[in-house]
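In this view, the complex is presented without one of its protein chains, the others remaining in place.
Showing chain A:
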Amino acid sequence: MTDKPDEKAAGKAADESDDKTDNNEAARPAEERNLEKAKSGTGTGSGVEQPAPEQSPENVPAPTGEVRAVGERRGMFGVTGTGDTSGYGGLVSATVFPAPSAKPYGGWFDEVAGALEARLEATELTSAIESVVVHRGEITFHVRREDLPFVAQMLRDDEALRFEFCAGVSGVHYPDDTGRELHAVYHLASMTHNRRIRVEVSAPDSDPHVPSLVSIYPTLDWHERETYDMFGLIFDGHPALTRVLMPDDWPGHPQRKDYPLGGIPVEYKGGSIPPPDQRRSYN
């Protein structure tokens, strides 16, 4: 995994994706260049609380020097090859997830983030946290995957943090988020302080390894097995990483986006309806 620079500062930008009528592929790299330029101007400063006036969703700051657009949506009806002449087939909009937030995060978020940072600084692991996203009243810490066990240990053991309850890990597959395709999302709760946070790590498809947290949260045993089963994420250090829901000899990992849903056409009174993943649909 490449060493990614840490970046904390970022504006609270709008999370809507923008509609672009330009579907020219050649325009994409230029757009990304602009994005990086915009970031180097605003992203690494001391932290802007309000978004810059010209900060459209197009130049949402990204925490890792990459474009945080994790995909794009084309057209209006989600179908290709059907001769869609409505003119809407050319619509391209980027999928942009909520941008990293700048301090202060508000309320107890700052206490947790402060306590975590203080502990990380004491151990010279300041770059363990890639970014912090506050969205809809929930806080997400994006953690560098090699530092995950260390961060989790501190989150559990530090008295100011004390996230003693882990609700589990949930995998998410972003096939277009190059280099960070597979995400593992942990939901932690502190029963002592009655707080909830989310910890997210990512791994590239080419190297789908994430350190296991079973030694810290034994409850993750089956959860990590399920995530491996469904996404192919390999949790290094898990005592027995085998499939848990699918049969042992099942090929592939079903919840990945490149794994087809499957299904057969439904026929009824002479009509035939294609399986759900092949139906005409909106996106």
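Going forward, a contact is a pair of C-beta atoms (placed from the backbone, for glycine too) under 8 Å apart; a residue touches a chain by one contact, two chains touch by 3 or more; residues count from 1.
Rule of thumb we're sticking to: contacts and distances are computed from a predicted model.
Here one chain is missing from view; checked against "Spermidine/putrescine import ATP-binding protein PotA", "Ferredoxin", "Xylose transport system permease protein XylH" or "NADH-quinone oxidoreductase subunit D", UniProt names that protein "NADH-quinone oxidoreductase subunit D".
Remark: the omitted chain is touched by one listed residue; of A:91, A:125, A:172 or A:234 this is A:172. Counting over the whole complex, chain A has residues 15-17, 70-71, 73, 93, 95-98, 135-138, 140, 164-168, 170-173, 185, 187, 189, 191, 194, 196, 198, 217-223, 226, 243-247, 254-255, 261, 276-277, 281-283 touching the chain that is not drawn.
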